[in-house]
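I have placed the structure first, in the form of structure tokens, so that the comments after it can refer back to it.
All protein chains but one are shown at their positions in the complex.
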Amino acid sequence: MLTSEEIEKIEHEISLVPVRKAACVEALKVVQQHRGWVSDDTLKAVAEFMEMSTAELDSVATFYNLIYRQPVGRHVILICDSVSCWVMGYENVREVLSDKLGIQYGQTTPDGKFTMLPNVCLGCCDHAPALMIDNDLYHDITPEKLDEILAKYA
Amino acid sequence: METPLTQHIVANRPPLSLKEYEQVGGYQSVRKVLKQMTPAEVTELVKASNLKGRGGAGFSTGMKWSFVPMDVPGPKYLICNADEMEPGTFKDRLLLEGNPHQLIEGMIVAAYAIQANVSYVFLRWAYKLAAHEITKAIQEAYDAGYLGKNILGTGFNLDMHLHTGVGRYICGEETALINALQGKRANPRAKPPFPQVSGLYGKPTIVNNVETLSCLPHIVNNGAEWFKGLSKSEDSGTKLYGVSGKVKRPGTWELPMGITVRELLEEYAGGMKDDVQFRGLLPGGASTDFLVEEHLDLKMDYPSITKAGSRMGTGTMIVLDDKTCPVGFVLNLQHFFAQESCGFCTPCRDGLPWVEKILLAMERGEGKPEHMNILEFHTQFLGPGNTFCALAPGAMEPLQSALKYFRADFERHITEHKCPWK
């Protein structure tokens, strides 16, 4: 089930820790990077590889909000919903974005391109509001800037 | 004015490479401690410098190290807490992205002091640039022999790994962080035993904040007295301060410890934006009590802010203005805390969502007079010691102070059956 590339990366993570299981979050990150999310089958495969029970690994996986146990779009938009961004009016940005994409938090656009999720403070409060798409951070967002930003994601 | 931590950080320029960093005196402290000092001397020096942890709690760093049992066999660990997720906090990012070698240097000093041979940087997922810079810097440090086996021929070994998290604010709590590093659910652990005795994999472990660790090379190079002299107050050193909210120039600055709130707000952040008035601020992140007008001349150091009934926390303030609803402000915070509760202990897991629901009801005009009492008892009962860790007590700080300073605003929500700001 796991690809040799994934296995290689996971093995590397395992080599860095004294206890095999300690690399389980890293292992989940590796497969998520390759597959976008962690399906039940993927989870089982990782669990087996990590010598953990499915329940034990899922217990860890479901604790962390950035391990996706449901399918997400090709690009994940994380909107900072914490206090500085709130003061600076992120809700307006979110609503406009929501209208543009036709999705709410937790949903994926019908073309499978974007998933929109709330996220805690992105540590960019002096340039609020902020959001991240995949690995890219955007700050000082205004509704007007959204089209330009979205256009970068083909 | 000296700004040791940020002197080599230039906006929009990549951080110094190892070579460049060495040219400005980088890694001198490593040479010094490894070659000239015993671990105990390093700890004593840091104790003498009166460096207090910059992660929020302000506990003496040297003191913390001194609790590590030095005579037990087996590994010890050093962890850099770079999980910065406290709303309104964006100071560690500056150091991580701006001068990773300074952090690594500090970590080597700390690791030597406690004789740890393995260290981790626990970095929050969202700090992509920081991850990139640190990865590069760690590699450079290995290549230059500052990390790895037999560092500088002294026989001291230290490995360093970067671990990026996968969300959850609670991972910043040091014992939860340790669980997260062990690939577990990030529930905090009970203390005692403290991590200094039984931390990562049950071994002695020190967790220090990025800023704390970044101070160390300078203390080693310039001495404890110099470090104390940087400050304008009884707390020593400089501090990274930040301001966000509707101010003219939000940002981060390294300033002497003990600068006043007003200086920060008015001189550095440029005062309130033109169309708004100041109402209050959280001095050091989301889990600190509001300060208001009367507190503006307080020194921003640990004892002064504590005396005023708040906490210095991370030293990055969030400003509330008159065009922003204080109930909505607190609701946003409580939503954050409720959601980021790990779910282990009852008051936090079930109390915070209740608080959030009440505030939401108030915002929707559905608040009831009895809700005030319920909010009050939460502030009373979610205090330190009553919950498993400091998350819920932290959550109660802005709430209890808001109830004190902005009580009328809460009551208006109830009597007017709406949010007056909407």
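Letters A and B name the chains as they come in the text, with residue numbers starting at 1 for each one.
The working rule: a contact is a pair of C-beta atoms (placed from the backbone, for glycine too) under 8 Å apart; a residue touches a chain by one contact, two chains touch by 3 or more.
Simple rule for what comes next: contacts and distances are computed from a predicted model.
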{"item": "Name under which UniProt lists the unshown chain, selected from \"ABC transporter permease\", \"Aspartyl/glutamyl-tRNA(Asn/Gln) amidotransferase subunit B\", \"Spore coat protein JB\" or \"NADH-quinone oxidoreductase subunit G\"", "value": "\"NADH-quinone oxidoreductase subunit G\""}
{"item": "Contacting the left-out chain in the complete assembly, out of B:R31, B:K136, B:R262 or B:K357", "value": "B:K357"}
{"item": "Option from B:S198, B:S231, B:N332 or B:S401 whose C-beta touches the chain left out", "value": "B:S198"}
{"item": "Candidates B:T316, B:T387 or B:Q400 - the one touching the absent chain", "value": "B:T387"}
{"item": "Contacts of chain B with the absent chain, listed as residue ranges", "value": "168, 185, 189-190, 192-193, 197-198, 201-202, 338-347, 349-351, 353-354, 357, 361, 368, 370, 374, 377, 381, 385-388"}
{"item": "Contact set of chain A toward the excluded chain (per top definition)", "value": "19, 40, 43, 53-56, 58-59, 62-65"}
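Here is the rule we use: only the chains that are shown with their structure count from here on.
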{"item": "CA centroid of chain A to CA centroid of chain B, Å", "value": "24"}
{"item": "Parts of chain B lying in touch with chain A, wherever the complex brings them together", "value": "75, 84-90, 92-93, 124-129, 161, 163-169, 180-186, 201, 242-246, 250-252, 286, 316, 318-321, 324, 328-329, 332-333, 335-336, 339-340, 342"}
{"item": "Residues of chain A touching chain B in the complex", "value": "16-19, 21-26, 28-29, 59-60, 63-67, 78, 81-84, 86-88, 119-128, 132, 135-137"}
